[in-house]
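Data block below; observations after.
With one protein chain held back, the other chains of the complex are shown just where they sit.
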Amino acid sequence: MYNAGKVIFFIIVLILFFTIPMWLNFGRLEAIPQPELPKEEKKCVESKDYMKAYHMKLLDNWRKRAIRENQHMYIASDGEKYTISLQRACMKCHTEKEKFCDRCHNFVITHPDCWDCHIAPEVAKKWQ
Amino acid sequence: MNALVSFIILVILIFIPWIGVGVLCLDSLFGIIIPYACFLVFVIGLIYRIIYWAKSPVPYKIPTTCGQQKSLPWVKRSLKDRLESPFYTWEVILRMFLEIVFFRSLFRNLRADLYGKRLIYGSAKWLWLGAILFHWSLFIILLRHLRLFTYPVPSLIQGLDYLDSFIQTLGVPPVYITDILILAGLTFLLLRRFIDSKVSYLSYGSDFFPLFLIIGIVVSGILMRYYFKVDLYAVKQLTLGLATFNPSIPEGAKIGVIFYIHLFLVSSLAAYFPFSKLVHMVGVFFSPTRNMANNNRAVRHINPWEYPVKHLTYAEFQERFRDVMEQAGIPIDEEVEKEEHEWYSIYIPGKEPPKIKV
Partner (left out) sequence: MSLPKPDELIADVNLHKTPEKDWMDIKPELKKGYYLGIVDPKILEELDLPNMGKWQPYDEKWPLPENWKEIVRKAILRRMEMHRSFKLFMDICVRCGACADKCHFFLGTGDPKNMPVLRAELVRSIIKGEFSTFGKLLGKFVGARKLTEDVIKEWFYYFYQCTECRRCSVFCPYGIDTAEVTMIMREILLELGIATDWGIKPVHNSYYIGNHVGVQPHTFKENLEFLVWEFEEITGIHIDLDKYINRKGAEILFVPISGDYYADPGIYTMMGILVLFHYLDLDVTMSPFATEGGNFGFFNSFEMAKRLHSKIYEEAKRLKVKWILGGECGHKWRVWNQYHNTWFGPINFLEVPKSPITGTVFEHAKDNKIVHIVEFTADLIAHGKLKLDPSRNDHLIVTYHDSCNPSRAMGFFEEPRYILKHVCNNFVEMPENTIREKTFCCGSGAGLNAGENLEIRQRGGFPRANAVEYVHKNYGVNQLVCICAIDRAVFPTLLQYWVPEVDVGGLHELVANALVFEGEKSRDVDLRRRPLKHPVKGVDQPEE
C-alpha cells in the first residue's frame, strides 16, 4: 500500500464518521423512558396502535374542527362520542404532560406545538 | 430500457420486505440481520476499495492547473489562483475542500451550442445546482437521522432537526425542507438522464438504478412521515438498539411495513455502494489531478517503480556525426567515452523492470 499513513488516517476518519452514533452515545446513553399510562382508563379515543402512530394527525384534525369549524364533537370509529378538546378530553386521563407526552417526544425529538397555546395542567397548577 | 429495468429492480426490492415482513413476519431478519449485514458490507467494502486503490502508487505529480502557477515574485496570485493551482499543502487542502464540499469543478460547467458556423458557450450551472441540492440534502438528512440512533440526542442534531422543520404551516408533522430539496435535486438528476440527449445516450442501467433506489428511499421515508405513519417510539427503540449493539424488535408494538421497506432500501443502497460508481464519494479524495500540489519543479515527487531506461549517449551520437560536425565547425568533445548503462523496458521480454509485476 502506498501513502499508507494518509490512507489509514482517511480510513479511520471514515470509520469514525460512519460509527458516529456509537461515539455520541458513548458513556451517556440513558435508559429508554416509559410513558406513564393512565391507571384507571384502559381505552383511548381510538385504538392504541392508531394513537401511537397517528395521534398528531388526530389532534391536528381536532384543532381545525374546533377552531375553524366550531365543531366540538368527535365520533370515534367505534361510534363513541368525545368532546374535541385537548385539555378536557385528552388530559382528563393523561393528566401529566411531563410523564406522558414529554417522555416520548423528548425521546424521539419531535416538537409538538400544542403548548404554544395550551397550558399543561401541571403548569397551570403552579400558577393557581 | 435501462431505466425500465432499473425501475423493475426497485419494485422487486420494495416487494421483498413487503412480503417478508407483511406476510411472513420476518421482523428480525429485516429489522436487524439484514441492516447489520449490509452495514458491514458497506464499511468493509469501502475499506477494501480504498486499499485496492492505495495499492497502486501515484507515479507522477499530475495536478490539473486551473490558475496561475507560483513563479516569479511579482506575478500576483489571487486567491482563485492559489485554490486552482495550489503550490503549498494548505492550498491543496482548500482546493480539495472546495471540490468536495462545493463541487468547484462542476460549478465551472459550460454548455456549448453550435449556431450555423458559430460556437457559443453559455454558463450551465443547473447540473451543479441539482447535484448540490441532492448531496447536501442527503448529508443533512443523514445527520438528522441521528436522532433515531442516539439518546440523549445531542443538541446540535436537535437544532438541525428543528431548523430543517421550521416551516410549520404545511400541516402536521412539519415538513422537512431537505425532503423537498432532495426530491427536487433527484428529479432534476433523473430527468436530465432522460431529456438531455447526450446524457441519456451515455447512461447505463447502473446509472439509473442508484437514482431510482435513492428516490425509493426518499419517497418511502416521506410517505412514512406524512401518510402511512408508524409508531416512532417503537422505531427508535429498534434503531437505538441497532446503534448500541443491543438490537431487539420492540415487543407489543408492530412497526408498519413501510418502515421495513425504507430500511431495506437503505440497506440495499449500503450494500450496493462499494461496488458501484457511488464510490466516487471516497474516490474523489484520491484524485491525483486535484489532490496534488503544482510545485513539481520545486519539490520532487518520487515514483516507487521508476526504472532506468535505454537511451542513446552523446558518445554514440558524436561517433555517428563526427564528420559532419567537424565540417560544420561544431566543436568535437574529445573527453567523452562510451559507457554502458543499466536499463529496463516494459516492451522487451526478459528486460522488464524489477519493481513492476508482469
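The letters A and B name the chains in turn, as written, and every chain counts its residues from 1.
In this text, contacts are C-beta pairs under 8 Å (C-beta built on N, C-alpha and C of every residue); 3 or more make two chains touch, one makes a residue touch a chain.
These figures come from a predicted structure and were not determined experimentally.
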| item | value |
| --- | --- |
| Displayed chains contacting the withheld chain | B |
| Contact footprint on subunit B, counting only the chain that is left out | 2, 5, 49, 52-76, 81, 84-85, 87, 99, 103, 105-106, 108-114, 117-119, 121, 127, 131, 192, 196-207, 275, 277-280, 283-284, 286-290, 294-303, 305-306, 309-314, 317-318, 320-321, 324-325, 327-331, 333, 336, 345-348, 356-358 |
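The criterion applied here is as follows: only the chains that are shown with their structure count from here on.
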| item | value |
| --- | --- |
| Between subunit B and subunit A, distance of the C-alpha-averaged centres to the nearest whole Å | 38 |
| Partner subunit B, residues of subunit A touching it in the complex | 1-4, 7, 10-11, 14-15, 18, 20-22, 24-25, 28-30, 32, 35, 49, 52-54, 56-57, 59-60, 104, 107-111, 113 |
| Residues of subunit B that touch subunit A when the two form their complex | 42-43, 46-47, 50-51, 54-58, 146-154, 157-158, 161-162, 165, 168, 171-174, 229-237, 240, 243-244, 253-254, 256, 282, 285, 304 |
